[in-house]
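Heads up, one of the protein chains got dropped from this complex, but the rest are sitting where they should.
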Amino acid sequence: MTPMTEFARNQWYVAAFADEVGRDLLARTLLGEPVVLYRTEADGRVVALADRCVHRRFPLSASSLDGDRVVCGYHGFTYDTTGTCVAVPGQARVPRTARVAAYPAVEQDTLVWVWIGDPERADPLAIPRAPHLADPGMTTVRGMEPIDCDYGLLVDNLMDLSHETYLHGGYIGTPEVAETPITTEVDEAAAVVRVSRHMPDAECPPFYARSTGIAGRITRRQDIEYHAPCLYLLHSAITPVHQEQPVFRTEITYAITPAAPGKVYDFWAVSRDFAVDDAEVTDFLRDFNHQVVMQDVDALNLLQRALDDEPPGYQELSINIDAGGLAARRVLAALAAEPHRAPDPADAAPAAHDGASPAQGVHATGNAG
Amino acid sequence: MTPMTEFARNQWYVAAFADEVGRDLLARTLLGEPVVLYRTEADGRVVALADRCVHRRFPLSASSLDGDRVVCGYHGFTYDTTGTCVAVPGQARVPRTARVAAYPAVEQDTLVWVWIGDPERADPLAIPRAPHLADPGMTTVRGMEPIDCDYGLLVDNLMDLSHETYLHGGYIGTPEVAETPITTEVDEAAAVVRVSRHMPDAECPPFYARSTGIAGRITRRQDIEYHAPCLYLLHSAITPVHQEQPVFRTEITYAITPAAPGKVYDFWAVSRDFAVDDAEVTDFLRDFNHQVVMQDVDALNLLQRALDDEPPGYQELSINIDAGGLAARRVLAALAAEPHRAPDPADAAPAAHDGASPAQGVHATGNAG
Partner (left out) sequence: MTPMTEFARNQWYVAAFADEVGRDLLARTLLGEPVVLYRTEADGRVVALADRCVHRRFPLSASSLDGDRVVCGYHGFTYDTTGTCVAVPGQARVPRTARVAAYPAVEQDTLVWVWIGDPERADPLAIPRAPHLADPGMTTVRGMEPIDCDYGLLVDNLMDLSHETYLHGGYIGTPEVAETPITTEVDEAAAVVRVSRHMPDAECPPFYARSTGIAGRITRRQDIEYHAPCLYLLHSAITPVHQEQPVFRTEITYAITPAAPGKVYDFWAVSRDFAVDDAEVTDFLRDFNHQVVMQDVDALNLLQRALDDEPPGYQELSINIDAGGLAARRVLAALAAEPHRAPDPADAAPAAHDGASPAQGVHATGNAG
């Protein structure tokens, strides 16, 4: 039995990429709640409703749209975009209580964010930004993989990039990633964890060698900015070693959305500011990063199965590289325990929306282990 | 967790179509009891024994017949048609207690009925009739599908035909089915629920258009007669609209047999009194109705999975169309709570055997919701 990472309900989560939501009903499960998503014909707005008909609990996602209304595929109960039932079979009167939950949904930076918790606390301004995903000056490849693991395992995975050397050797990892110490910062007020690793003289892994054309060694920076619970940004910059120019910038984005206990959606995107019109580089990065993601998917599915067989009270052993992951676990536990305060405009709020702001209330974590 | 519909043990259930039972051992699970069925060489009688050898619980259905005896496929314990063990390996003496249960079994109307409960209460006269299945003046197509759902979900499904419009649109449903109010009658003494729908001017769905050749609109009657817990009869009659003749009669039969918690056998048959020698119509109705049944199978498998994820105490919302299904649930609960009285010959007994008798003790249910 692996202990499950608690869900923080009063938070925004990515439910889908914007282009996944259209006129076909899309089923997703978010924090254990079944949700059906579609886009209105009238104004192209994203609608997110509870995916269970009030009548007999049939999944609305196995139904069809009549204009902007969802018609249940079993007995025809019909819902408008607010979740209100507007028609039932065999009678004119619709019971007053016939309604399904409509979840706040916001489309931003090519992502669809949904709020499962208390709707009155849903503040769209609190959604963290990933503007590079919509930046016309960058080219992005992306995908999503469901993983059968506790979502905390994916957070662990992404916060500690030393695993690139071993799990992704020959793809994105080189010896220097595991060898180089990290610095870790935590902004508890904003629920942001930052982990940085600066490698002044490192091998250039195939991921960058083939996409940038660099033949020799590189200076490589990895700056993680994790906006708990969902948005993970890895700002990557590489330069030929001992040069100032050119700097190749890559923004690696993950959205980590708990689907249910033991299940997580792994949304990923790779955005670059170089070779933006080169279709061959685009195809390479899409395929290559998909392979990297699948290495994580396979490892985390395997790890979860191993943990499921552990006796209660099994031990982990943490070392310095785990500082970021352990900080993330603390932040997640705090968010789950007491709802994250909506950012106060007079306070550190901008920091949560704009990664360029100077971090406030930041302190370095001690090393673990 | 979906609440499970209780099993009524002291009742007859269809275990198989008569032509499924022969000289190969047939395994079925009825109300959670594993049963093995075969037909004797001597007189062609159906035998139903508990499907577990007394020795080490090996399934007798994975064994073989030696004349009319079952020889366990593991160590050769041999049983006669009464379930008495008559031979064991390595010794002449057979332990006195070596016997498996033999269940009362009756072949009637091309169906094999088995009684799992108290054998002393097994009255063959209490088995409801479906004489059209053996009527030489009708042609019948049939099949059986196991479904991974609570058997109550299949009862719900069949008692409320408004779902034909949505789940079976383009097959057997038209808008009029969902739009037309129903009348519901319950005969609690006989454990029979009747639901009727009369559509004086309706579209003719493909099921009937292609089998009867009717081109225009129709008058359509659906008269359900559910003999709880197992036998469901749908008397269907259609006529070209505004005509008295010809009347095309179709008897749609279902036997709803709980296999185990969350598992049900869905036996179905379609009998017609028209085009009885037309092989093309026969093939069409067999294939087409199989498709219709599979739409239900897929929907009920999906619905059960959805219900399995519901929190305890989830709500349903019932409306007028649910009157028949809710009545059936009440009748099933009563049968499960106290065994159904065997019909008294001086009482309403004939009504339970013969759908043509005038119903006694019948009263209309109020509308739900």
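For clarity, chains are labelled A and B in written order, and residue numbers in each chain start from 1.
Quick note on the criterion: a contact is a pair of C-beta atoms (placed from the backbone, for glycine too) under 8 Å apart; a residue touches a chain by one contact, two chains touch by 3 or more.
Bear in mind that the values here come from a model prediction, so they are computed numbers and not experimental data.
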* **Given A:40, A:64 or A:180, the one touching the chain that is not displayed** => A:180
* Looking beyond the chains shown, say which of A:18, A:65, A:87 or A:167 touches the absent one. => A:167
* Asked: Residues on chain B that touch the omitted chain in the whole complex?
  -> 32, 34, 52, 54-59, 62, 71-76, 88-91, 95, 97-98, 260
* Structure fact -> Where chain A meets the left-out chain, the residues are 156, 160, 162-163, 165-167, 178-182, 299, 302-303, 306-307, 309-310, 314-321, 369
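As a working rule, only the chains that are shown with their structure count from here on.
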* Intercentroid distance (Cα basis), chain B paired with chain A, Å -> 49
